[in-house]
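Written out below as structure tokens is the structure these notes cover.
All protein chains but one are shown at their positions in the complex.
This part shows chain A:
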Amino acid sequence: MGHEWDFAFLLGQRDFILRGILGTFGLAITCVLAGMALGLVFAAARLSRFAALRLLGTCYVEFFRNIPVLVQILWCYFAIPIITGAQPGPFAAAATAVSLYAGAYMTEIFRSGIQSVEKGQWEAARAIGFGYLAQMRYVVLPQAMRSITPPLTNQVMEVVKTTAIASTIAYGEVLYSAKVLSDQEFRPIESYTAVGVFFIVVLALVSAASSLLERRLRRHG
């Protein structure tokens, strides 16, 4: 059956679409950065010499990794206001849920990356007089990045895709824009195709950036 493809109507909705794109970027960047921060902190906890911190790290990972992210988003949006009496906006709810979810995976990525660095590197840094944070920052993390980058890239791409789920609580990202436009203009094919193309382009860029970084990290023996 013949469908007449016509993307022209999208041009008339430039501002609306742009707002969706910015919404996706805003949420994705927030969640990637927050997820990485959570991942670093909890990875350090999981590798701590204190059993209580290790347990805390394990609980965090097991809890947030094993609940579907959609459930977490809905929980943040619908359950939190009942418990606390304060209604988070769709952005806050989605950002919290996706960050915690991504952070759980990133914890494991950072943990195994940090563990791949030889113990002697920590010791050499310690012997110079570096404290824990300096050992991590100047010596361990730069080396761990080599094994962290590939899985971290996958995870970042996963986060970017996951932001689409925020449309279920009416957060204005690209999928939400597409849904609205598709209903308005009766053009679901073009609308959702455009969303697909958008994600392919963005993720291809992320992937290319990561390859570049990987090559830089691999330069020295």
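A few remarks follow.
What we mean here is this: a residue touches a chain if its C-beta (ideal position, glycine included) is under 8 Å from a C-beta of that chain, and two chains touch if they have at least 3 such contacts; residues count from 1.
In this text, contacts and distances are computed from a predicted model.
A chain of this complex does not appear here, and its UniProt-recorded name among "Pyruvate dehydrogenase E1 component subunit alpha", "NitT/TauT family transport system permease protein", "Arginine ABC transporter ATP-binding protein" or "Oxidoreductase" is "Arginine ABC transporter ATP-binding protein". Among A:Q143, A:T168, A:S182 or A:S207, only A:Q143 touches the chain left out of the display. Within the set A:F25, A:W75 or A:F130, the residue that contacts the chain not displayed is A:F130. Residue-wise, the contact with the chain that is not shown comes from A:Q121, picked out of A:Q13, A:T58 or A:Q121.
Those residues of chain A that touch the chain absent from the view are 118, 120-121, 123-131, 134, 138-139, 142-143, 220-221.
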